[in-house]
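Just one protein chain is left out here, and the rest sit where they should.
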Amino acid sequence: MTEYTDTELMISRAAQELQDGDTTLVGVGIPNLACNLAKRTHAPDLELIYESGTIDSNPSKLPLSIGDPVLATGARSIVPMIQGFGYYLQSGRIDVGFLGGAQIDRHGNINSTVIGDYDDPNVRLPGSGGACEIASNTDRTIIITPHSSRRFPDEVDFVTSPGYVGGRDNREQLGLRGGPEAVITDKAVMRFDDGGELYVESLHPGVTRDVVQNATGWELQFGSDLVETVPPTEQELDLIRNELDPDGVYTE
Amino acid sequence: MTEYTDTELMISRAAQELQDGDTTLVGVGIPNLACNLAKRTHAPDLELIYESGTIDSNPSKLPLSIGDPVLATGARSIVPMIQGFGYYLQSGRIDVGFLGGAQIDRHGNINSTVIGDYDDPNVRLPGSGGACEIASNTDRTIIITPHSSRRFPDEVDFVTSPGYVGGRDNREQLGLRGGPEAVITDKAVMRFDDGGELYVESLHPGVTRDVVQNATGWELQFGSDLVETVPPTEQELDLIRNELDPDGVYTE
Amino acid sequence: MECAISAAVDDGQRLYLGGFTHLIPFAAGHEIIRQEYRDLDLVRATPDLIYDQMIAAGCASKVTFSWAGNPGVGSLRAFRRAVEDGIPNEIAIEEYSHFGLVSRLAAGAQDLPFLPLRTYIGSDYPDHTDAIRILENPYDDGPDEIPVVPPLNPDVAIVRAQRADEEGSAQLWGILGEIVEAAFAADTVVLSVEEIVDKRVIRSDPNRTLISGTAVDYVVEEPYGSHPSYAQGYYDRDNEAYLEWDRQSETHESTTEWLDEWVYGVDDRAEYLEKVATDRFLDLQPQTSYATPIDMGDY
Partner (left out) sequence: MECAISAAVDDGQRLYLGGFTHLIPFAAGHEIIRQEYRDLDLVRATPDLIYDQMIAAGCASKVTFSWAGNPGVGSLRAFRRAVEDGIPNEIAIEEYSHFGLVSRLAAGAQDLPFLPLRTYIGSDYPDHTDAIRILENPYDDGPDEIPVVPPLNPDVAIVRAQRADEEGSAQLWGILGEIVEAAFAADTVVLSVEEIVDKRVIRSDPNRTLISGTAVDYVVEEPYGSHPSYAQGYYDRDNEAYLEWDRQSETHESTTEWLDEWVYGVDDRAEYLEKVATDRFLDLQPQTSYATPIDMGDY
């Protein structure tokens, strides 16, 4: 069997979350690779929208930022941010959003703002960008992040992007659309139970329950039919390595 | 002295209300002719904006409606209505607006909606269009209308476009920008006093006080230095007749 | 067009047939009359001849609007007959100013509960249009009170553009009115265009694509589908037809005669166009005036 990296596995699993015909709000890096992988395999009609306002981008090469000109040239449409967020995202036209973050709690609430006290921070992070509105207005979000107890604390220092807030009912009461669908890490794939709390659906090959539990800041639930994560296929690896990221910008 | 029509006089007087460099929201008919007359005489840098969203139109011929393609071709910019009204008008970028109406009261409040009861109308008029926002958001409005007691009642049946509402103070309290500047009829030019009530500034040649008073539904004030309206010049008449409206669409 | 209308439209719906004098979907409106829809709420800032014709044909039970007239000519006689005298049937009206109506569509396009605007203070609209509310400004700066209007989401928006690809990604230019806002606010969008072009044409200039194909449900190629209104760069307004309508619509009977001949009397747009003399179309054709192209760069 071919060797693969954690990143390649995460790209492959994230791609599987996408359905043909989905409209997805993409970020650079792993989400971008996952979307382009899905587009070249099972989801040719996936529509890629970027928060910079490019609609149905067809990047000829790997974009280096979400404002890259390869996302503009050949796109179906380009709109000002005020319209991208208003007429496309807030209006409910986006099926899937990708999010990352420095901290994620058991309900999928994400912090990408600050570590420590907001007014006297230990680490000042970039902030929301469009993450808060993506988390609030897409049908489903997919969260991709490395797995460590620092990343999965009992409580996040700042809720940048609401997940299920205090649980599925709570999110619905607040009038937020959709919600987080899956969390894909370098150790496991997790989903949300009926109450809106994370549980482990599959462990990556070679990863044990203990390893995942030790990398999580609360007593983590494991699915009753816990399985091993399906690794990336030869075809997927070939596409990632030779077409999508030939220089290994994100995968090495 | 050359003969002229009432309409030609009104066009000439309305043109005099415009200053070079003004940005003006134009309607078709007399306002359009007045603006183009001003542009070709004392106000070459007058900017013509139409509520259809054309910015700095340069019509090569007389537009037949405010949506005419001659207003689009050669314009500086064209924006959707939501932006024309929001980014240009509401933001305070328009100096002058032209308004007409079926009824005008002593404070310059205008009805272009309905004659009679709103729910059981005698005459259903076209309605506001952009008039209500033009009246609310320009620095000054110029009202052009034929003069008759039906047109100038003690009270209008419906306030489509607010003038000074109950007086200058009242308009200011309500937070409305600017206010009506002049009313130009086929009998007189009227302005608003310190309290925001109409008075006659000048009577057109051959028109008496009585004629104007009889065509007005309240006891009309006359300025202490009441003068005769200056008639259109030869040059103005030549421009109107030979360049601006050679077919006499609006002037015959 | 026949199939698109039949699939998209139902009795009792709220319909938007778009444009501000420009790009008016006359062909679609005539098809709606032929298919005898009833009880429609016709929405547009500027109802004009096509709404007048639909009202005369008995399709409408309500008009939601901000200026109802024959643009540059006078009043809409069928609209007035319906409002003033209930001929051929009573219609309700819901009335705004232009900015109020387009703000309602913009709120609908963004799934917002309302949008604020600095219009209506000092006017009589709030007394007669229940949907206009006044909110207190929660901030110290600005006016103490601010009017708001709620979203307006047509069941179906029928809009025209100069060109689109087969997926319905549409480029339109010239006067845009509230077409884009209505398309994004509507549940179902029927797009009718002067020409369907290769998607490479659309993608060569993405900033001009104002309506994305994902927002469009039906795409119909219908050249001259806006006659007697106009399509910037394709044909001018047929002003004779606007003047003629003012005379033709003087009575309900003469209006019906016109409908019999020009709408019921033809099967589709192709037949309508054949009935209009060819030299009339030649007169309406402008000289070309191409925009200086831009370079998107091949990245």
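We call the chains A, B and C, going by the order they appear; numbering starts again at 1 in every chain.
To be clear about the criterion, a contact is a pair of C-beta atoms (placed from the backbone, for glycine too) under 8 Å apart; a residue touches a chain by one contact, two chains touch by 3 or more.
Owing to the predicted nature of the structure, the values given are computational and were not obtained by experimental measurement.
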| item | value |
| --- | --- |
| Displayed chains contacted by the hidden chain, counting the whole assembly | A, B, C |
| Sole residue of A:T2, A:S65 or A:T233 that reaches the chain not shown, by the stated touch rule | A:S65 |
| Listed residues A:P31, A:G86, A:G101 or A:G178, member touching the removed chain | A:G86 |
| From B:A14, B:I30 or B:V70, residue that would touch the chain that is not displayed | B:V70 |
| Candidate in contact with the missing chain, chosen from A:D22, A:E51 or A:E236 | A:E51 |
| Positions on subunit C contacted by the hidden chain, ascending | 111-118, 133, 135, 137-139, 141-143, 146, 148, 150-151, 162, 171, 173-174, 176, 197, 201, 204-205, 207-208, 232-234, 236, 286-299 |
| Where the unshown chain meets subunit A, residue by residue | 28, 51-54, 63-69, 71-73, 78-82, 85-86, 89-90, 109, 113, 118, 121-133, 136-137, 158-162, 165, 170-171, 174-176 |
| Subunit B, residues in touch with the chain not shown (by the definition above) | 23, 47, 54-56, 58, 60-61, 68-70, 72-78, 86-88, 90-93 |
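One rule holds in what follows: only the chains that are shown with their structure count from here on.
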| item | value |
| --- | --- |
| Contact-graph distance - origin subunit A, target subunit B | 2 |
| Pair of chains joined by more contacts [C-beta pairs], A-C or B-C | B-C |
| Rounded Å distance, subunit A centre to subunit B centre (Cα mean) | 57 |
| Euclidean distance of C-alpha centroids - subunit A vs subunit C, Å | 40 |
| Residues of subunit B whose C-beta touches two or more other chains | none |
| Subunit C, residues touching no fewer than two other chains | none |
